[in-house]
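Of the protein chains in this complex, all but one are displayed in their positions.
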Amino acid sequence: MMSQPLLDVQGLSKHFGGFTALDNVSLHVEPGERFGLIGPNGSGKTTMINCISGALINEAGKVVFQGRDITGLKPHQRTHLGIARSFQLPRPFASMTVLENLCIPLEYATDSRTTMAERRAEGMQILELIGLADKAEEHSGGLTQIDMRKLELARAMAAKPDLLISDEAMAGLSGAEVNEILGRLFTLNERGVGVIMIEHVMKAVMQFSQRIVVLDAGKKIAEGTPDEIVSNPLVEKAYLGE
Amino acid sequence: MRVASFWPVSAVLFVGVTAATFFVNEYYVVAGYMVLQGLIMATAWNILGGFTGYVNFGSAGFFALGAYTSVVLYTAIDPPLWVVIPAAAIVCGLLGLGAGYLTLRLRGVYFAIATLALAIVLETLMVNWDYVGGATGAFIITPDVPLFASYNAFLFVIMLALAIGSVGLARYLNHSRIGRGLTAIRDDEVAAECAGVPTLRLKLISTTIMGAMMGIAGSLYPYFVTFVEPLSAFNLIVAVNAIAMPMIGGTSSWIGPVIGALLLGSVQEWTKVNISSELNLLIVGVLLVGFVALAPRGILGLAQDFRARLRGPQKKEQGDDEPAAA
Partner (left out) sequence: MFSIDLLSNALVAGLLLGGFYAAVALGLSIVFGQLDIVNIAHPAFVILGSYVVYMTNSALGWDPVLAGVLFTPLFFALGVVVYRIYYSGFERTGRESLAGLAFFFGIMFILEVTIILIYGVDYRLVDAAYIGQTLRFGIIDLPYRMLVPFLTAMAMTAGIALYLSRTFTGRAILAVSQDRLALELMGANPIRIKSLAFGIGLATAAIAGALLIIIGPVEPSFGRVYIGRVFAIVILGGMGSIKGTLLAALLIGVSESMVQTFVGPSWADAVAFSVLLLTLVLRPQGLFGRL
C-alpha cells in the first residue's frame, strides 16, 4: 500500500476582502506525526487551522485528508472523517457536566450506534488519560483554566480523530501546567493520533514536534526539524523583526 | 417525570378531563381550550427557543398560517378535521423548514428579527388575499357533534389530545439523541459543529417541528372562533404567550412550557373575565420581564435552586434535568 500523508494541504490561499491571510501555503502531516505550526501573531496559523477543520473555506488550493479531497466539506463532516480540534478560547458545553461534554462527540462523531452506558464508559477512559476523571460529574462551566484546556483536548479526543489539532492549548499557563498538557499530548500521540500543535510557548513546540512549519504574513517561510528551525535566520527575523 | 409514567398518566388525565367536560360549566371548557392552545404554542416555541437556543418572534405567523390553511380548505372542499389538522401541520412545517433554511445561517439576533419580519409579511399577504376574505375575514359553520357535551367540548377534547401529543414529542426530543445535539448547539454551536453535530440539519428539524406544531395549534382556531380575520389571527397575545409561557416555566425541559402555560394561561383567563383584557396583557408583559430579569431559568430553575439549597453543596447528580444556560 502506498504511504500517503495523513493531511496534505496543497497551495492553500485564503482572503478576507482585500486582506490575504494565507498565500499559497503547502504543508503535509504524516500519520501519527507530531507536527508544530508556529509563526508570529497574524501570520495565518489560526486561519490555516480553520481551513483544515472546515470553519473557513479556502478560495484556492486543496485540503486532502487520507487521500480524499475535503476542501468543500463542513466541519462536522470532517470530524466524521477523523479531524478534531481544540479551541484556543475554551468552548465547553456549559450546561453539561464534563463527562456529558465528551458524550456529544462520542455520539455524533462516529457512524456506529452506541448506548449511553457505552459512551459514558468510553468517556471515562478518555478522562483518565487526560487527568480529569475526578471531575467527571462537575459542571463544565465552572472549571479552572487548565481544566478547561484539558476538557478541550479530551473532547477533541472523544471524536476519535486520526488528526488532532491543538490550538494554543498552553497559552497563559504556568510552567508546571505547560508540562502537564505536554505530557497528555505525548500520551495521545502514543496512541497513533497525528497532532498539529500551534503554540507560542517555544519550549513546548521544540520538545514536542518532530517537524515544524513556520508561517509569516500568510506565507510558509521555513520547514524542518526543531534544530533546523531554531538555527534558521529567516525564522529569527520573522519573530524579532529586522 | 420518570420514563414509564408519562403515557399512562396522560391517558388517565385524558379520560378524566374528557369526562369532566360533561359536568362543568361551559366557561371552563372554553378557558381550557385557550390554555391548551397556549400550551401547544409554548411547547412548540420551546423546541427551537429553549432546546436549540434560537428565539422566534414570529410565532403568530405560524399560528395564523395554520388557521388560514383551515379556512382555505374549508372554503374549497370542507374536509373533515382529521384532514385539516395534518394539512396545517404540513404547510406550517414546510414554512418552518423554508424559513429556517433561509435564516438559520444568521447569528441568533438576526434570526429573531427575521422571524418577526416573516410574521408581518405573512400577515400582509393574508390581509390582501380575497380568497380568505382579506381584511374583512371569513366564516366557518359549526357542525353537529353528537357524543360530546357541546361543540366547544368537542374542540377541547381534540385540543387535549393534540396537546398531550405535542408534549410527548417534546419530551421524547428532550431525552433523545437529537435533543442532546440540540443542547450542544444551544450551548455552543461552533463547538458542536466541530464535535461532529450536523448543526444545520438539526436546526432545520427543530424549526420544522416547531412550525408544524404551531400550525396544528392554529388549525383549530377558525373552528373555535367561527369567524377569522387577520387582526385576531395574528394576535399579539399569541406571539407573546408563546415566548412568555416557556420563559416563565423554564426553557430547559419539556415540563417548563407545561408549567408556564397552565399557570399563565389560567391567570390570563381569569383576568380577562374578572378584570379586563388590557390588564391581562399588562400582567403578561410584567411577568415576562420580571422572570427574564430575575429568574431567567423560570419556575423550573427556581425549583432546582430550591432543591439544591435543601440538599446542601454537592456535585450535580445524574438524572436531574440539565439546568439551562439559557
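Note that the chains are named A and B in the order they appear, and that numbering of residues resets to 1 at the start of each chain.
By definition in this document, a residue touches a chain if its C-beta (ideal position, glycine included) is under 8 Å from a C-beta of that chain, and two chains touch if they have at least 3 such contacts.
Computed from a predicted structure; not experimentally measured.
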Taking the complete complex into account, which shown chains does the hidden chain touch? B
Write down which of B:Val17, B:Leu116, B:Leu263 or B:Ala303 is the residue touching the left-out chain. B:Leu116
Per the definition of touch given earlier, which of B:Val83, B:Val190, B:Val273 or B:Val286 contacts the omitted chain? B:Val286
Can you list where subunit B touches the absent chain? 49, 53, 55, 57, 102-103, 106, 108-110, 112-114, 116-118, 120-121, 124-125, 127-128, 135, 236, 240, 243-244, 247, 251, 278-279, 281-282, 284-286, 288-289, 292-294, 296, 326
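The rule is short, and it goes like this: only the chains that are shown with their structure count from here on.
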Here the gap between subunit A and subunit B, centre to centre from mean Cα coordinates and rounded to Å, is 42
Show me the residue ranges of subunit B that touch subunit A in the complex, using the header's touch definition. 177, 180-181, 183-184, 186-188, 190-200, 252, 315-318, 322-325
Where on subunit A is subunit B touching in the complex? 53, 55, 74-76, 79-80, 84-85, 87, 91-97, 100, 103-105, 107-110, 137-139, 141, 155, 158-159
